[in-house]
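With one protein chain held back, the other chains of the complex are shown just where they sit.
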């Protein structure tokens, strides 16, 4: 496999740092350039970043000079990962794509753009074809691919087998979200220690909308979104990593009994299982039998943080099925998801 | 008001200690007797109990000799509060009632007994009349009244105005429950620090069943239970006090818009508001406008822990209404609820 | 007792909010004016402040218009409490004192000024006389009094009886400090949840220096500081309120045995015990016999947060005595301490 040179936009932020940590020793990708705001530009990364990862800053980036997030300064990369804040991502990402530099973004800005794939390799790898109709660059060499919100990922991963087997009628979900999802400095400790905050600004609309695009069908260069309603309550809990969801699903076709639902989830096979993507989990879904599981502190790191864990599958009298879903919000739900997207894009020949 | 002499069964446990603390300086009730297991019987209370309340053990109980939970040793009380463990409550509580000593119990054992009121004064004060058909004692002098599960209380308090105004079709609820609900020593810190446990044994069936009895109608000496389904997921979070619920409700009659629902909850009037019960909160329901509220650490102690706080009332596409409800689980949801029951029983002449 | 009209400087910050909460229903003091930065000035307090106290904002301040911290806007107060940030306190506090408005400050800026009392009423009430030599205002009508750092308070409260009885040779102390000490937003939750931060900027020098002024002798208008060394390590722990100290003390005169030390601490009598100050704790020092105590979550609120709790008094082979001391850092150690200072100043005739 050829090596690819990657740049990271928003490199000093929490997501940018996670990109750096996860790309350390990546077999295909090498970090060649780091971009951040004008405040950091020109400084060595070790000075510009307030490093918050628990493993030490890799030596390879310490002396790397931080650049402005300007495509003209990124002539030496094959593509960029974007961990940019949404307040600046719209213009910067478009600028890179227009300059012929592919952008694999964790920002929300282009997720709802009808020409931009909102991509989870195990869920909708075919949506990648949307790239071909993007108009950012004249010759199609620059484009944008996004990954979903950190709750939408485990939710959609868990809905996918049910959607395929039974059809989904409606979803009611409560999320118990980790503090790392708010970045750094993020949630003040006085607000969350020994407490629950029953509101996360802007989160519920994303949880309701993104699964519908992810589970949509690509036809004639358009995504026909899935059409079921998702009613969400997003809460913050004092957990470091791992968003946990209490999911309730009403199905279109009724299963004969709840064990049929379990069986569908257990026997589900990832469409990318055989592609040999380095960051793909061996078991993208893990179904726990022990009703105490999954738990974020115990299981968020499973399969290097890329697994979605399911537990407590059971029937109900209002909705047909209830279960717990949980995944690492800053790996599977952010930087790790974007890296897996990049790996699929290599395999499918979009990055070359 | 005459003074009543109360005994406490299970006095050394977490609920028993809460009874002792809440009854300190109570205007109507004086603690006259403490009962616990044979291991504690005969010892002064200060030796028998591992006191876990944050305020000091009241001097009035320190030297009180702990008794066996045997009605023959409780001849000097007008009634007893029971904080007994469910493993022993069935026999002991019946024994007291048979001996003519009223039992006001927090244990779950008789909650589903059709002759025993499951009582929340603000919700179903009329159910108190069931006492008259109880057969524990020949002359009716001994009887049992229970209060509901700590999640069922805030859930039912919040459902009551909706049930009266619109009729409830179905409920989907996720609870985020405090560790104090598990008693002492209860939840090991290694299990819950920085974590969520998505399961609480035996909790969900109570959450589903108890609101139906509470919202039922007493007719001809029988409770006709309400009949909507409640689908519940119970989780444990690292919070000291205060169970928080993410509630979703489908209504029988549709409100014109969501503000009608808010208005119904805000304008709801407690049927016991004018009875002058010492432990009754002035505002049994408080509706927050700030969408960050209620939060357990900030609001569980409101109105001495007897208030149910509501927030984030909003519409939805699957269920008609979503909101947050929260109450102090060991006060409103346990010992404080039982004391309020006793106060109503005094006012209604059942205790005399 | 006549009523006094108080202003609060820095009213929107964490300390300012604590002043407002503690002065609610104060028998002597009424809040007449609130001052904050230019960003808040002109707004009603309910808009200007992001209220973080757990009890609701008092109605009396909600509509009060926030003023600039300029003495010319505070003509209608008898004195001001200052919860100003140290970055601005030097000039503003001097300005008020020069304008003849007494300043009772929680800021650190004037604590080391040789003409400014660093005051703990139970420790050095006589230092109040320093006011008479202050030169801020020509006629002496304006002056500044400060209270110490939140660790220095419980440390000095606990050292005072030992200093008087045995003389202190040296102190080695480790503090385990609550997050509320860092204000709001203060410590990011990602830094402190399930963690310890073994450093608090600027804290250790204050812990070493302030007890020496507090235990100093006023002679000829000068404080002769006590002269023992204090070696401190300040750490932050995931606790909401209550700084806990592990104290080790070497004494000048050796006690016959450790019980003599305990006895000295238990029998210590506050010099202001009989003055009837509303905020003075009945027992400024409480000595626990139970070796598990004191604990911040259980005991920080004792005596309305004004008590210093001591436990685990025992001898040692390096230093003569080891013990635990603990007090509420934002009440006893900040706003509550300042209010007690104001009460003493009233009683002694400095406020009139």
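Order as written gives the chain letters A, B and C; numbering starts at 1 within each chain.
Here, a contact is a pair of C-beta atoms (placed from the backbone, for glycine too) under 8 Å apart; a residue touches a chain by one contact, two chains touch by 3 or more.
Please read all numbers here as calculations on a predicted model, not as lab measurements.
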Of the candidates B:7, B:35 or B:194, the residue in contact with the absent chain is B:194
If the hidden chain were put back, which of A:111, A:297 or A:347 would touch it?
-> A:297
Which listed residue (A:13, A:125 or A:194) would be found touching the missing chain in the intact complex?
-> A:194
Among the options C:56, C:167 or C:198, which residue touches the chain absent from this view?
-> C:198
Across the whole complex, the chain not displayed is touched by chain B residues 52, 179-180, 184-194, 238, 240
In the complete complex, which positions of chain A touch the hidden chain?
-> 54, 193-194, 240, 297-299, 301
Kindly note down the residues of chain C that lie in touch with the hidden chain.
-> 170-172, 174, 176, 193-199, 208, 229-231, 233, 235, 237-240, 244, 246, 248, 250, 291-298, 311-312, 316-319, 322, 324
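Quick note on the criterion: only the chains that are shown with their structure count from here on.
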Please compute the C-alpha centroid of chain A, do the same for chain B, then give the distance between them in whole Å.
-> 42
Where chain B and chain C are represented by their mean Cα positions, the distance between them in whole Å = 41
Which residue numbers or ranges of chain C touch two or more of the other chains?
-> 193-194, 240
